[in-house]
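Here the complex is missing one protein chain, while the rest keep their positions.
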Amino acid sequence: MIQDKDRKREVIVKRVANELKDGNLVNLGIGLPTQVVNYIPEGVDVLLHSENGFVGLGPTPKPGEEDKDIVNAGSQPASHVTGAAYFDSAMSFAIIRGGHLDVTVLGALQVDQKGNLANWMIPGKMVPGMGGAMDLVVGAKRVIVAMEHTAKGEAKILKQCNLPLTAAGEVDMIVTDMGVIQVTPEGLVLTEIAPETTVEEVISMTEAELIISKDLKVMDV
Amino acid sequence: MIQDKDRKREVIVKRVANELKDGNLVNLGIGLPTQVVNYIPEGVDVLLHSENGFVGLGPTPKPGEEDKDIVNAGSQPASHVTGAAYFDSAMSFAIIRGGHLDVTVLGALQVDQKGNLANWMIPGKMVPGMGGAMDLVVGAKRVIVAMEHTAKGEAKILKQCNLPLTAAGEVDMIVTDMGVIQVTPEGLVLTEIAPETTVEEVISMTEAELIISKDLKVMDV
Amino acid sequence: MNKIKTLDQALDNIKDGMTIAVGGFLGVGTPEKLIDAVIAKGVKNITLVCNDTAFPDKGIGKWVVNKNVSKVIISHIGTNPETGRQMNAGELEVELVPQGTLAERVRAAGAGLGGILTPTGIGTIVEQGKQKMTIDGKDYLLELPLKADIALIKGSIVDKKGNVYYNKATRNFNTLMATAADLVIIEAEKLVEVGEIDPTDVMTPSIFVDIIVE
Partner (left out) sequence: MNKIKTLDQALDNIKDGMTIAVGGFLGVGTPEKLIDAVIAKGVKNITLVCNDTAFPDKGIGKWVVNKNVSKVIISHIGTNPETGRQMNAGELEVELVPQGTLAERVRAAGAGLGGILTPTGIGTIVEQGKQKMTIDGKDYLLELPLKADIALIKGSIVDKKGNVYYNKATRNFNTLMATAADLVIIEAEKLVEVGEIDPTDVMTPSIFVDIIVE
């Protein structure tokens, strides 16, 4: 089991990056998922969607080169790539809800065996609002949850989410620092395992039942 | 009763033009209503809406000065005024349906006592389709029907329309070559009469019951 | 990903029996080359989604004349006498849709909405077969999304990635049709390098465009 915090995060974002295909339109959630952009394989041309109203999100500008009219959906200074396009919020979510987004990558508070996702509130404690998350999870063709396997040692992959859901049954794949889990009609299938990690460790850190794939591979990270 | 065809049409469009107020956004239907633009009083600044996607419809260009990318909703060469704005069909009808259009002026096959309008088909005979007419009549703040009082001597202002309706109860005012009729909860009220025309003539050419206004005036045309 | 194809390559995607959405308003903003190519290929039994059937010799009206179309979902057919003739003769199925409703139905399909409520058509034959709902005391019709297999659109300026700018009144239904089809083929009036259209001025983002022909 990987112990180093930075290495954990690297494993997650690197593995998610390998899921992206040439020509994909992708939305990367705030926080960890944002870093996926740094690991996209060469030759894979991905267009990034930003909820606040454009496709073609570019790298963070150098200090002093910020444009006040370009920020990402987390309000950090951003840029656009050549061939980008800006639009209003109705179009931004028409793209999301209309199934035009190939992949959305989000963090999670909890995910469960049915592909349910909870990532927008802890009642009485933290209520940031769902922002665009509910639309993203319902609308994108593929929903990838990218998160650390546990939170303060507690399992986040559960038999059943007990926090308010972001969406029901929409998650396709979970990538953590311990492995890769596919959400299938039969349940959660562990298809890849992280380096330095045993199947027993994954099972012990997961509340949900895990089916271990016969073709279990080590994550290429 | 006016006999001359050209004078009849002039009376109608001149009177309708006097209904338009400074700052109004107006849609003028194909045919007779289009000519209203030539009689708008000086000092009254009206913006014309064109269903095919702009506000700020301008005059017909001179031969040789046509722009293939500017036509009116009847596909005739058109122009735009300074300060015009182009948009797509969704926005064009958001403007119409959303109540942002002050006045729509349309022709009619039939109008009745309840303000019902039929102007888009004669079953088995003429079925051009409703185009934008149903949206215009439902969405505009004021619906003015501009038409000759009769068709081949037959009444067009009826107790009840027998052709398929364009919309139910949406007409506010009818302007013809014989007078001006307001659609009220009490019924049709003749408020103005055309020059050279008697009330008896109007009544005889109208199938619907007419309430004659106590303040009946002669049309200022 | 090279989206630029020849007319022939683009036409390979168009088969008999497809539902095809076409941009344009009475022939303005219509991809005439694509229309002619479909006629040349002899595609049959198309269900056409379009604002109108334009004119017998201009725009999509040529498909009606050449019998490429078995059904039209449309707001206006009055400028093309051949459409009315075929309808009356039972040769062509015509579903008339109010223009604003057509725009919203296509938009709903592209935007992932299950439908929209419009007051347009209440009290008319447009009501037939539709669910009526009362919201805040006002009646509305539930109108359902309208999707196509292919959209054929026309752009005034198109970059090689597929970003589109429509000049003046040529935009009309092109932007909507591009969102609501499985495959979108655009005819570029002027093809430019990527980056030549300012990202703020793009009207249809490249993500909606699959194939570009000149």
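Observations, loosely collected:
As written, the chain order gives the labels A, B and C, with residue 1 at the start of each chain.
Everything that follows uses one rule, which is that contacts are C-beta pairs under 8 Å (C-beta built on N, C-alpha and C of every residue); 3 or more make two chains touch, one makes a residue touch a chain.
All values reported here derive from a predicted model rather than from experimental measurement.
Only one residue in the set B:47, B:189, B:203 or B:216 touches the chain that does not appear here, and it is B:47. Touching the missing chain, out of A:4, A:22, A:88 or A:209, is residue A:88. From the options B:8, B:97 or B:142, the residue with contact to the unseen chain in the full assembly is B:97. In the complete complex, the residue from A:41, A:128 or A:195 that touches the missing chain is A:128.
Where subunit A meets the missing chain, the touching residues are 50-54, 67-71, 73-75, 78, 80, 86-90, 92-93, 96-97, 116, 124, 126-135, 138-139, 164-169.
Taking the complete complex into account, residues 104, 108, 111-119, 133, 135-136, 138, 140, 142, 144, 165-168, 199-201 of subunit C touch the chain not shown.
Subunit B residues in contact with the hidden partner, per the touch definition given at the top, are 22-23, 25, 45, 47, 54-56, 80, 82-87, 90-91, 93-100, 139.
Going forward, only the chains that are shown with their structure count from here on.
The touch graph of these protein chains is an open line. For subunit C, the chain with the farthest CA centroid is A. Geometrically, the chain at the heart of the complex, using CA-atom means, is C. Subunit B and subunit C have centres, each the mean of its CA atoms, that are 29 Å apart. Separation between the centroids of subunit A and subunit B, computed from CA atoms only, is 56 Å. In subunit B, no residue touches two or more other chains.
Shown for subunit C are the residues in touch with two or more other chains, namely 107.
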